[in-house]
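Every protein chain except one is present and positioned as in the full complex.
Chain nomenclature is as follows: A and B, assigned in order of appearance, with residue numbering initiated at 1 for each chain independently.
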Amino acid sequence: AAAAGAQAQSGSVQVFGLLDASVQMLKASGTERRYFLNSDGNTSSRFGVRGTEDLGGGLKAGFWLESAVTVDDGTSGATSTNNKDSVSGGLTWGRRATLQLSGPWGELRLGRDYVPSFGNLTTSMHPFGTNGVGSSGLMFYPVPAGGTTARTQVRASNSIGYFLPAGLGGLYGHAMVALGEQGPGATRKDGQLQGVRIGWRNDGFNASAAVSKTRYATGNYTQSNVGASYKWGPARLMALWGENKIGVTKTTATMVGTQWEVSAQGEVRFAYTQLKARNVASDATHIALGYVHDLSKRTALYGNVARIDNKAAGVRFNVGLATTLPGGNSGGVEAGVRHSF
Amino acid sequence: AAAAGAQAQSGSVQVFGLLDASVQMLKASGTERRYFLNSDGNTSSRFGVRGTEDLGGGLKAGFWLESAVTVDDGTSGATSTNNKDSVSGGLTWGRRATLQLSGPWGELRLGRDYVPSFGNLTTSMHPFGTNGVGSSGLMFYPVPAGGTTARTQVRASNSIGYFLPAGLGGLYGHAMVALGEQGPGATRKDGQLQGVRIGWRNDGFNASAAVSKTRYATGNYTQSNVGASYKWGPARLMALWGENKIGVTKTTATMVGTQWEVSAQGEVRFAYTQLKARNVASDATHIALGYVHDLSKRTALYGNVARIDNKAAGVRFNVGLATTLPGGNSGGVEAGVRHSF
Partner (left out) sequence: AAAAGAQAQSGSVQVFGLLDASVQMLKASGTERRYFLNSDGNTSSRFGVRGTEDLGGGLKAGFWLESAVTVDDGTSGATSTNNKDSVSGGLTWGRRATLQLSGPWGELRLGRDYVPSFGNLTTSMHPFGTNGVGSSGLMFYPVPAGGTTARTQVRASNSIGYFLPAGLGGLYGHAMVALGEQGPGATRKDGQLQGVRIGWRNDGFNASAAVSKTRYATGNYTQSNVGASYKWGPARLMALWGENKIGVTKTTATMVGTQWEVSAQGEVRFAYTQLKARNVASDATHIALGYVHDLSKRTALYGNVARIDNKAAGVRFNVGLATTLPGGNSGGVEAGVRHSF
């Protein structure tokens, strides 16, 4: 085995990754308790290779190849070649596969990458980001409707992205066009995405608004959201509003929460979310409490507990195990360890 | 290309692997000779990334991602998400995907890993380990029966493993629970494994016993074995007993063999195995002779020749090409090269 030395170098290639494994218990109204060895309760597991090259004159070239890893069974994640159908099977660089050129004018990024509106669902605007039983995705991802299962609430393939440069006094921005690459005819723009995110941050404050729209023959999909966070002593207070529209259906979610530093190593996380549904599913609420304990910069232990309550006749929303009872709930507990390299 | 420096470092990431390619001729009663370019005649080919981090106070975090590699065509191996069904397609970290925490109290390991009873089928207790025409797997792996094709004779997914620490005077041990993660109902424990291995070794002697049990709706699977090896001058004498039960079927194999150092670089390997079958297949014997010649610590040439004789009406057992004649035999010869990195 050859060791990849730990020093950072200009022009170097980095092998990087993160693994997160937890023991999870789930229970929903009308079901029995189930136990899982689970990945990604705190942060998404990944394996990748990336690097940059300084071309002189402020210009840089870079690349990024990143694959999902399911630590419990060694499988990887799916991708989509047209932002419409899901393609899985073995390792793909489905988390990110990009080639970028950057300069004083910003960064041009080509390939598979996060869509602009995903930026507000991460730990910068939601205490739990998109992981575990407290995941923002449970309320802020779209509900499939009318034959449309959106593939672009997180990433898009065939994308051309532009990022504003640093040094604009806290202003940041991201615009993206991604092609569906369909054949001619009525569905020729199937899977085509356009999105933009604009935000501003300083030492303690961060706010951002974004919208991404994907054309689908079975119903266009629009993801909009606005997030804000404010560091108030040991607590980072967070608020997030998001809306997902597919055709005539709509879900709108509002979250308030915090990441609270309770010690040099420990952080408590809390989030409460209300979801309103129109023409699809029913209203629901999501409450989540978590704790992350750093063993080092690279390794942490964590625990999460959360519950989703479906309203009226709803059975749709859950933390991993769907209820079988109208208006039923779904809850889960997990304890795990996260390690990055 | 960026070189991964060859020095070992605390806290580093290692890119590692091994490739093994051989030319193989197989022949069975009733068939013609066939030729193959083959992988893994001496050792299993692999590619992986692994590393550890020292957390202080004796505590360490680590990870291991390892994929099978078929060097003749560049494909990888399968894994199983539920220890019941096989999942293939492209590269998976199906050989090992684990996250571990260790301390003076031992090691906790989460993810996809070897089951405890596999430890006795490796080169520590069988001259050929599980590779090539002399492979222990030919007689010591289970025979599918009653709808059950066991997936856990080597590895299990969704596993929680515990290893005894070093420094117990030669005592070593491994316990594992692995979940099948099935839905509710009668088959809810389908694919769930429990196993334990306990052994003792000193400079010249090594002995170990292990048992792993997997629940399957189509018939539970139990793998039990006891192995011992003793270094007697240039020869390591080895004996292995193993039993595989699936429902009411059973195969029991007994092996005697040796790894004999005939020069500073050369090792002769020999193994003779008798198998008794009940309610499935027929009795059989397996005889194998091999030679491994080290070119360096990382590279070796090798050759193996082996033959399996099926008894009575048996046609089941073979070294890669099944006989079509009742009581027929199956033989093979291979010469190859192995290289690790």
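Rule of thumb we're sticking to: a contact is a pair of C-beta atoms (placed from the backbone, for glycine too) under 8 Å apart; a residue touches a chain by one contact, two chains touch by 3 or more.
All of these numbers come straight from a predicted model, not from anything done at the bench.
One of A:S22, A:T70 or A:T98 touches the chain omitted from the figure, and that residue is A:T98. Only one of B:L91, B:V196 or B:V333 touches the chain withheld from this view, namely B:L91.
Where chain B meets the chain that is not shown, the touching residues are 1-6, 12-13, 15, 17, 19-21, 23, 31-32, 34-37, 47, 51, 69-76, 88-92, 295-296, 298-299, 337, 339, 341.
Although one chain is not displayed, chain A still touches it through residues 2, 4-9, 11-17, 49-51, 53, 55-56, 59, 61-63, 65, 67, 76, 79-81, 87-99, 101, 110-112, 157-160, 178-179, 181, 183-184, 188, 340-341.
One rule holds for everything that comes next: only the chains that are shown with their structure count from here on.
Seen as a C-alpha superposition, chain A sits on chain B after a turn of 120°, to the nearest 5. Centres computed as Cα averages put chain A at a distance of 38 Å from chain B.
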